[in-house]
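For this view, one protein chain was removed and the others were kept in their places.
A and B are the chain letters, set down in written order, and residue numbers restart from 1 in every chain.
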Amino acid sequence: MTDAGWIILTGILAATSCALLGTFLVLRKMSLLGDALSHAVLPGIAIAFFFSESRAILPMFIGAATFGLLTTLLVEAFHRRWSVPEDASIGIVFTALFALGVVLISVYAGQVDLDQECVLYGEIAYTSLDTLLWNDQDYGPRPVWILSGVLIFNLLFVGLLYKELTLASFDPGLSLAVGVNATLIHYLLMGAVSVTTVASFESVGAILVVAMLIVPGATAYLWSDRLATILGIAVVLGAISAIGGYYLAGLWNSSIAGAMVVVLGALFGVSILVAPRQGLLARAISRGRLSVKVAQDHILLGMVRQTEKGAERTWRRRDALGLASVHPWLAQWALRLLRGRGLVALEADATVDLTTAGRRQGLQLLRGHRLWETYLNQLGLPHDHVHGPADSVEHYLDESLQQEIGGLVPDDGFDPQGKRIPGESTAD
Amino acid sequence: MSDLSSTPEGDLSPSPEGDQSPTPEQDSSAAPAAPAIQLLPDVEPEKIPIRIHDMTIAYHRKPVLWDVDLDVPEGKLVGIVGPNGAGKSTMILAIMNLVPKASGWARIYGKPYEEMRRIVGYVPQRESVDWDFPISAHEVVTMGRYGHVGWFRRPSRQDKQIATEALAKVGMAEYADRQISQLSGGQQQRVFLARALAQDAQVYLMDEPFAGVDAATEAAIIDILMELRAQGKTILVVHHDLQTVTRYFDWVIMLNMRVVASGPTEEVFNETTLNKTYGGRLTVLSQAAQAVQDYERGRG
Partner (left out) sequence: MFDFLSALHLEDATVRMVLFGSLLIGATGGALGSFAVLRGRSLMGDALAHAALPGVALAFLWTGSKSLPVLITGATCTGIIGVVLIQFITSRTRIKADAAIGIVLTVFFGVGIVLLTHIQRSLVGNQAGLDKFLFGQAASMVEDDVRVMSVMSLFIFVVVLILYKEFKALIFDPNFLQSLGYSLQKVDLALMGLIVLTVMVGLQAVGVVLIAAMLITPAVAARFWTERLHVMVVLAAVIGGVSGATGTFLSAQAPRVPTGPVMVLVATGLFVVSALFAPRRGVLARWLRQRANALRERRHHLLRALIELEERAGKARPFSTQELVDELGWERRRVTREAKRLRRLDMVTLDHKGVEATPAGLAEGTFVVKCHRLWEHYLVYRDILAADHVDRPADEVEHLLTPDILERLEEILRRDHGIDTERVVDIHGSGSGYRPAGRERGEEVVG
């Protein structure tokens, strides 16, 4: 495989391992604890280096897991026993441990080959050079082996303990009642996160690991309502960020890890806008659609009410638009849609007229409105109070609902204001 | 630090709880009358679904339940009533060992809760859960079966089938795949109930299942509970609506920091006991509890 290939593979492995576990952090509202963990394992790594005097991975994992668990314990302890607010607790613990790590590294840096900047933002570009030599055979880059192992472990962890993780995250109370030890799950998860972050350090460094932990899961959360799907999407997003990050860094001549995070951020930003249902665009569209429908209805209603009074009025375009009482553009759009539906017709002299179908539809709306008024009046709302609510509800009363309400109100055919309720059929 | 508030003697000290105005102390109706608490001394412990003895619970060293003695008979629909802060939810949580006890114990059919977990179904208050979590109603109900499934394994097809049936029973079959945040309050409550049903428990503990729920849901829930009772199960319900107590429950427990009464509804639920439960605050009791807490905090 080419150098680029190894680099991208390493990135993918790191990002996907993190995304798997990080999604649970996001859902458990422990994103900042994950952030804290990734910083707080630094002294663990430093100590592991001093003891093993090498960059062997196992001591690093042990060091990381130890300090990860220590962090979790201390945060709990400060919060529960010393009454420190939880977020302050996290802040105190991770900064203290991180500071300790930096001091240890800088003091003993000469003795061990460990560059604090490298730890912080890693250098994934050197991946292919860092090969695994075993029995004098080159088996490929060491980080790839390590991260593959971590990925497999994480897959097993999430796969086997899926229901325990879900239960403990969703309802710790029931978890206890059912016999699943939520605290144990918590510590196991934190331990796994610690190990994963350390494994990813070499590639992307401490601070950016956090992004790989929480951004994919949070982004996926905008796209789906099912946990399994969210996990899947998060993993895919992680992979995309690795590939995209590599090429972006080449383009901008910058750190690959940073570029990966930028890609993640961009994916997140785009998702906020375009995700179906959760995205801002989607919500704006559905709001817009509603407004247009309401505008159309108001135009029809206004024109139909006029015909009731007997006088056939000619509607100038402008007046018809005014019936919608919305922004002129919206009104114009509504009018165009009405013409498209064949409910109004534009005459040669630029006046607007109801078609037969339009009149029918208008009467239907009017019937709905007046039925509702009558119904509310029956419930005890005074006459002059019913018009407003009817005005809002009328747009939602389809035929079956109208029938139902029609059955509930007295059949004298008049609404509380004394106006006639149009009949069910296409009455005139 | 979360209970800091501004008071004269120090900005950051916790504010004294409850109302401070001296209300007239409750008037006791007579000289030492026997408490209207019916225990079951003649029944064997293994046949009593819930027995609580001498249980005192303190939240942060402040006693909220004093010396509770209770027996709950089998096959009854039991209502627990009392004013806010009376310790109703606390008692349920204490039965399940979710809050620590300052003294006393609770037994399920003669055994400690840990051994009888399987047969106790818990329906919590709706606020206790994160409704934005991405799972469907069906998945929530299936969780009720987890006690039967064991570590590392997946719920079986049968488990999922039981969950589906439970959902159908509460009238939520068509919402099975809906994500829970898309459900209304009444629907969420039904899902919780379905979960307890799926657990196939013998004893059910329900915390305010009717709170904030529409009339139709309430009727549906009570129907299911009565059906459970007909099957011989025991159901404890923390209830907030006094109007419906006589209609729903055949046994009632009245709490106000201590058990005021416990027995068949017709015998025990009357004006006297209601007065004792709801009429005015037990100021001295609360004051004493506060004194304990203050002393622990070093303010005494």
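We adopt the following convention: a residue touches a chain if its C-beta (ideal position, glycine included) is under 8 Å from a C-beta of that chain, and two chains touch if they have at least 3 such contacts.
A quick note: this is a predicted structure, and the numbers were derived from the prediction, not measured.
Asker: Which residue from A:Ala88, A:Leu184 or A:Val270 sits in contact with the chain not drawn here?
Answerer: A:Ala88
Asker: Considering the complete complex, identify which of A:Ala14, A:Leu161 or A:Ala211 is in touch with the unshown chain.
Answerer: Here the residue in touch with the unshown chain is A:Ala211.
Asker: State which residues belonging to subunit A touch the missing partner chain.
Answerer: 26, 29-32, 34-35, 39, 82, 84-85, 87-88, 90-92, 95-96, 98-100, 102-103, 106-107, 109, 116-117, 120-121, 207-208, 210-211, 214-215, 218, 221-222, 249, 252-255, 257-262, 264-265, 268, 272, 278, 280
Convention: only the chains that are shown with their structure count from here on.
Asker: Take the average of all CA coordinates in subunit A, do the same for subunit B, and state the distance between these two points in whole angstrom.
Answerer: Result: the chain centres lie 35 Å from each other.
Asker: What does subunit B use to touch subunit A in their complex?
Answerer: Touching subunit A from subunit B are residues 1-2, 96, 98, 117, 120, 122, 124, 128-130, 133-136, 139-140, 143, 146-147, 149, 151-152, 154-155, 179, 195.
Asker: Note which residues of subunit A are touching subunit B in the complex, please.
Answerer: So the residues of subunit A touching subunit B come out as 27, 29, 83-85, 160-164, 166-167, 169-171, 173-174, 176-180, 221, 224-227, 230.
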